[in-house]
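All protein chains but one are shown at their positions in the complex.
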Amino acid sequence: MSGTVTVLYFAALRERVGRSREVVSLDGVMTVGAMLMSRRDNDAVLDAVFSGPGTVRVAVNKILADFEAPLHDGDEVAFFPPMTGG
Amino acid sequence: MSGTVTVLYFAALRERVGRSREVVSLDGVMTVGAMLMSRRDNDAVLDAVFSGPGTVRVAVNKILADFEAPLHDGDEVAFFPPMTGG
Amino acid sequence: MAGLHSEAEASLRVLVQESPFDVGTEMACLLAGSIHIGGLGSFLGVVRGGNGLVALSLEHYPGMSEQMLTKLASEAIRRFALCGCTIIHRFGRLLVGEPVVLVLAAAPHRADALDATRFLIDRLKTGAPFWKSEEFSDGRCRWIESRVEDEEAAAGW
Partner (left out) sequence: MAGLHSEAEASLRVLVQESPFDVGTEMACLLAGSIHIGGLGSFLGVVRGGNGLVALSLEHYPGMSEQMLTKLASEAIRRFALCGCTIIHRFGRLLVGEPVVLVLAAAPHRADALDATRFLIDRLKTGAPFWKSEEFSDGRCRWIESRVEDEEAAAGW
């Protein structure tokens, strides 16, 4: 899959990653999980954060998804901890 | 038991009895039930109302009671239908 | 968490009145009473229209109504971990859409606030000396009968 996706991080995950947003080239990867794996291989901080304890939730285009979700050019992928609203 | 009690009627019961309040001489009666029986013997309207269908609730001195409750000079006795607040 | 706040610590406000009340003011008043409040549950009962209903007329037993509502509020404070609660019940002639009753329950946690709100309104329906008469557009008036479901809801607590 060619093209790019925008990746967002929220809350504790945003703080640990050290940024709230980045644009990532898809480089042939097909899913959220594959994209994240490829990013972790190239970014030690990201790898450490995602190896750490705590559940990570994913949304694609503002809809809750999972790591098997397919990605397309222009998608917005968000990673965040369990939600604590109210 | 000598003395008097004030008798109050509320809501549908008040309308059927035709008054909201009366002072009743105790004339030796000891309980709410006995007082009411004596009143019904002397008042055809009251007798008809209390023979009619529908539950009647009683309070003595603004506290829910029953027909066995004792009466004393100066007590306030209230008769009313089941409560429908809220 | 029940029993966290004794009756003496928790605030309790009961009003029986003909005039309207202001929900925002009542909430602010209750919230000002404690920094430990995390949730405020409320129920507002209003005159429901339909079937030609024009107004409700509410009669009450002055003195006894305040006393029964105060007892009810005290019981809520005993049963739930509340910081305070408020009950305001109106009487007189109220038009469709007008507020009749307000129940507020404030607590550190939402479950207590919401449980207490429901307890208060369920018990109040059959446990305080108020009676409602319906007035219709054709001039008919009719006393509302007590409902079995209301008796059951009150007894369920």
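Labels A, B and C are assigned to the chains in the order they are written; within every chain, residues are numbered from 1.
Note that contacts are C-beta pairs under 8 Å (C-beta built on N, C-alpha and C of every residue); 3 or more make two chains touch, one makes a residue touch a chain.
Keep in mind that what you see is a predicted model, and the values were worked out from it rather than measured.
Engineer: The chain left out here touches which displayed chains?
Structural biologist: Result for the missing chain's touching partners among shown chains: A, C.
Engineer: For the full complex, which residue in C:Val14, C:Leu69, C:Leu114 or C:Ala128 touches the chain that was left out?
Structural biologist: C:Leu114
Engineer: On subunit A, what residues meet the omitted chain?
Structural biologist: 8, 10-12, 14, 59, 62-63, 78, 80-86
Engineer: In the full complex, which residues of subunit C touch the absent chain?
Structural biologist: Its contact residues with the unshown chain are 22-25, 27, 31, 35-50, 96-97, 108, 110-111, 113-114, 117-118, 121, 153.
The criterion applied here is as follows: only the chains that are shown with their structure count from here on.
Engineer: Between subunit A and subunit B, what distance separates the C-alpha centroids? Give it in angstrom.
Structural biologist: 75
Engineer: Determine the centre-to-centre distance between subunit A and subunit C, using the mean Cα coordinates as centres, and give it in whole Å.
Structural biologist: So the centre of subunit A lies 49 Å away from the centre of subunit C.
Engineer: Using the touch rule from the top of the page, what residues of subunit B touch 2 or more other chains?
Structural biologist: none
Engineer: Please list all residues of subunit C that touch 2 or more other chains.
Structural biologist: Residues of subunit C touching two or more partner chains: there are none.
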